[in-house]
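What follows is a single structure, and I will ask about it in a moment.
A single protein chain has been removed from this complex, and every other one stays in its place.
Per-chain numbering from 1; labels A, B and C assigned in written order.
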Amino acid sequence: MSTDQGATFTYTGGPVAVSERARQGLARPVLFEYDPAHLRRFRDVERRVAQVFGTSGDVVIMMGEAILGLEGGAKGLTRPGMKALNLVSGIFGKWFGDWLRDLGAEVIEIEVPWNEAIDPASVERAFAEHPDIALVGVVHSETPSGSLNPVAEIGPIARRHGALTIVDAVSAFAGTPIEHDAWGLDITVGGPQKCLGAAPGLTFVAVSDRAWEALRANPAAPRGSYLSLLDWKDRWIDADQPRFPHTTSVAEVNGVDAALEELFETGLDASYARHRRAADACRAGVRAMGLRLWVEDDSIASHCITAIATPEGVSNLKVIDEIRARYGVMLSDGEHGPMTEAVFRLGHAGPAAMSLHPVVALAALGKGLRDAGVSVDIGAGVEAALEVLGRQDRVEVAVHA
Amino acid sequence: MSTDQGATFTYTGGPVAVSERARQGLARPVLFEYDPAHLRRFRDVERRVAQVFGTSGDVVIMMGEAILGLEGGAKGLTRPGMKALNLVSGIFGKWFGDWLRDLGAEVIEIEVPWNEAIDPASVERAFAEHPDIALVGVVHSETPSGSLNPVAEIGPIARRHGALTIVDAVSAFAGTPIEHDAWGLDITVGGPQKCLGAAPGLTFVAVSDRAWEALRANPAAPRGSYLSLLDWKDRWIDADQPRFPHTTSVAEVNGVDAALEELFETGLDASYARHRRAADACRAGVRAMGLRLWVEDDSIASHCITAIATPEGVSNLKVIDEIRARYGVMLSDGEHGPMTEAVFRLGHAGPAAMSLHPVVALAALGKGLRDAGVSVDIGAGVEAALEVLGRQDRVEVAVHA
Amino acid sequence: MSTDQGATFTYTGGPVAVSERARQGLARPVLFEYDPAHLRRFRDVERRVAQVFGTSGDVVIMMGEAILGLEGGAKGLTRPGMKALNLVSGIFGKWFGDWLRDLGAEVIEIEVPWNEAIDPASVERAFAEHPDIALVGVVHSETPSGSLNPVAEIGPIARRHGALTIVDAVSAFAGTPIEHDAWGLDITVGGPQKCLGAAPGLTFVAVSDRAWEALRANPAAPRGSYLSLLDWKDRWIDADQPRFPHTTSVAEVNGVDAALEELFETGLDASYARHRRAADACRAGVRAMGLRLWVEDDSIASHCITAIATPEGVSNLKVIDEIRARYGVMLSDGEHGPMTEAVFRLGHAGPAAMSLHPVVALAALGKGLRDAGVSVDIGAGVEAALEVLGRQDRVEVAVHA
Partner (left out) sequence: MSTDQGATFTYTGGPVAVSERARQGLARPVLFEYDPAHLRRFRDVERRVAQVFGTSGDVVIMMGEAILGLEGGAKGLTRPGMKALNLVSGIFGKWFGDWLRDLGAEVIEIEVPWNEAIDPASVERAFAEHPDIALVGVVHSETPSGSLNPVAEIGPIARRHGALTIVDAVSAFAGTPIEHDAWGLDITVGGPQKCLGAAPGLTFVAVSDRAWEALRANPAAPRGSYLSLLDWKDRWIDADQPRFPHTTSVAEVNGVDAALEELFETGLDASYARHRRAADACRAGVRAMGLRLWVEDDSIASHCITAIATPEGVSNLKVIDEIRARYGVMLSDGEHGPMTEAVFRLGHAGPAAMSLHPVVALAALGKGLRDAGVSVDIGAGVEAALEVLGRQDRVEVAVHA
């Protein structure tokens, strides 16, 4: 066995440190995918994922990381020449526009600075100007920026104007309320490796009936492909004799099954509250340390990750390496494109939202910056975070099995 | 925790019951994918997978089940109008031809009955007739049939004629020798969920320099896609600052890392011998029980799975269900297309190739058939299998950690 | 990590291969023993162990292997000069008499051949002759012999004559019905490492009120000692502010907690039936192979282990070593004193009582004996065992979590 030295604490944009329960799930025996016990488990996972999405419709569990669901959804819904509205408040949104254009869509883009959120009024205005918009793409939780978009308001606008909506809710899933049906969303993509505290390797995709119709009507929608949502619909969901389109990741499903057990034992609302509180604690701590939050408006701050503007004169990449090497704590940079060096990010998704983890993340960041010569009031930061964490009578703690 | 009742013994076409070591790997903490410890582990997995493939060239670890690698490879190498030779000795080969046609290739097909193997002389003849064949597709181990094709001979023929070869070696990987470089192969696809005894969810792809050139030269090769081999080459393998094209399945990589540790501790040759012996034991047992092997020629029999022709008058599907329900043993049917009801399959890949597992598989099959009214000499079958298993002085047993 | 090669299949007198669930329990985080969550779990384990014992009285979980409970019980109840009746049907009973004598008791011993069981009438006669017998020692399940004693009849006799009864029910626990209260037993000792399928390291002790009085009245009963039952009564069971007498084996308790979860999910009766069926299958197989059962009377045969008389002319020790080395299957010899070379033993306690495990044990034994030159009809043995296992409509299979 190799003797790699892993970080003691992981507070990143994901993959996050998985929960105890998810790890126990991963360690279960790997059954044959058509073992009746596994089939029951798979259906049970689908059912509970649907609950988290707030949908009574179909959920597809695709056998790859979340981008697989986004690619499958985008390629399935987009037709050359179709008019698509892409909402950009960060790099994930930016990339989605590139995809739409590559697929031949005529893309109308609303872009706001990457530390702000999309204004629903601007979406209304876009529809007023372009009543033929057929597809709206929006990122619910922009992980690189640590911001949220008001999908609850954007979804109904699109629906009212007859457009389909595809939502990247990967890092929102299980940490921030999502109402796929009530908000009128069509394809909503979630993932296990953030607030659910499970391992990366699966995508959850909620698909509305309207979306199925659109997919079926699109000759370019992937079929007979790893990217295909329709394969899942035809061979698994609607089939008389359901077969998986290809071999499923049994161990990942086991891990997610266990993580969902824990989620529903503690309750969805408790999970949302826990993530919210961890975010509040981090934000209070960052401000008290004298650092600048990338997203200054608390009302649009992500529940699962907090981005901090890299202070003048330091390399966030080097500081993160030093924190990892000296203190055994793994933090994230902005990870993508222009965000990469612009921010530090403290992840607080899944188990990292529990107990005093935000204090550890703040102490590590503060000490790393001080070691690099930045003046930081670590003590004040820790005190401010503790003050937030102490407001509740009882903190949710890890549910060990 | 749910109380699903899983099979006690799993002898299927895969996913197979994973090894103890793989399970311990899966249960490790999930590190951030850019944690230096995880990066070292990832590189180390690549290096050892390359050893199993017998290549000093690149290996790509794609984040999905093996069909992802086959789709990525096929879409990367195929161009509309190109002439492709597809070798069909079973349903996997059949499907590959469909893919090639869908991608616009002009497909020459050599097909043999699905319990036989491709004759290399027929490949030579095809090249004689069609010197412009640019691509050869072949399945190394046809899991649904339990047969092997002589890739060691086919590869050099294709190479000599300047054609690229793409090989489905998923169920051969780690159980049957593969020599990607020496046999002149270009894209060889392996998987962890068979003879390696790890969980499904990753694809291993060995890519020759010639294949990279062809991929790069093909404008239709997937780029910026979950299917893309080139993304891995550009962003990870050759990049100055390597980044994963998308989030990687950290837990699966951990599981494979542990399974590879065990593989190299026991030795590749020992693994090949163990799989060979399990196959021999199963085949002797099947014959002694009075049943008919689907592949009668021992020299082309798969090392990892044994197919038995469904006896007249019984439904293999029902018998398999009954064996699972009454005896807690999970066997496979033919699983795909016309093979589905044609055969029972006893999987002996990974840990199922160890110790007396073949005896359990034979006893379960024999008793299930007898319960269904088929006359079977179970005792003789078990005796014959034991005789084979006893030939060696020392049987390789599970390496528990 | 060391590369020891463990047996693939373990069918021994114990420790047995633990269940999947027990292993998952063992892998849980180790909480502080006074963590409220651990305290709840500990109490919950006590409660369920009491259910298995059939008692509404106290259960002590001692922090060492079963012999710790037997020693603590014997030293607690025995006083110099007291008259004790010791019932010997095997070596464990024999040893218990040595203990009683060492402690100064006047020991009346009823001994039967070690492949028979105690006749309750002989116990009645002993009380008739010695009305002042104050203590009765009896082994419920003589693991080295694979036999059961009629404790259900012996207990009430002792109770009627005012004697205390101490019972070694270690290998009976969870595999054979025990009714501590209904049978009038006073100290009954069980263990996790047999039919419960958990790891060795704890002792379960059911203690009647009469036994507590006797312990308290005995100045020689261990106090302030690792052997002391009274310490547990005073500091933990009856204390206002309960404290463990010493550090408890948190991981073992976690393992037992998980194993008990599984036991009660499947049901106690199902566990008894499963063990009975495995024993019946083994016994049928042994007879059909042409070997001689050590205990010929089925009505007194242990549910958890089957002893086979070593055939003339072979060394059971050597044969067991060869089976382990050649076939990866671990069987037991008689393990203690004169039993050591007298028998082979096939353990079928815990998970080894499931599915086709008895077939594996029989095949291994048969092949090992044949390799050593003994004429054995392995095929007939396997057939006979399968016939028994197939009688039920549905076999209980492993409950994987």
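Here, contacts are C-beta pairs under 8 Å (C-beta built on N, C-alpha and C of every residue); 3 or more make two chains touch, one makes a residue touch a chain.
A quick note: this is a predicted structure, and the numbers were derived from the prediction, not measured.
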item: Residue touching the undisplayed chain, where the options are C:Pro36, C:Pro80 or C:Pro219; value: C:Pro36
item: Options C:Glu142, C:Asp168, C:Asp257 or C:Glu322, residue touching the unrepresented chain; value: C:Asp257
item: Residue of B:Val18, B:Ala37 or B:Leu229 in touch with the missing chain, whole complex considered; value: B:Ala37
item: Footprint left on subunit B by the chain that the document does not show; value: 1, 20, 24, 27-29, 31, 37, 400-401
item: Subunit C residues touching the omitted chain (full complex); value: 1-2, 4-7, 10, 12, 14-18, 23-24, 26-38, 40-41, 44, 63-68, 71, 98-99, 102, 193, 199-201, 224-227, 246-252, 255, 257-258, 261, 324, 330, 332, 401
item: Positions on subunit A where the hidden chain makes contact; value: 1-9, 27, 261, 265, 325-329, 351, 354-357, 359-360, 363-364, 366-367, 371, 377-380, 382-383, 386, 389-390, 392-401
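The rule is simple: only the chains that are shown with their structure count from here on.
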item: Chain at the geometric heart of the assembly (C-alpha centres); value: B
item: Whole-Å separation of chain centres (CA-atom averages), subunit A against subunit B; value: 34
item: Separation of mean Cα positions, subunit C and subunit B [Å, integer]; value: 45
item: Centroid spacing, where centroids are CA-atom means, of subunit A and subunit C in whole angstrom; value: 51
item: Residues of subunit A touching at least two other chains; value: 1, 24, 27-29, 31, 37, 401
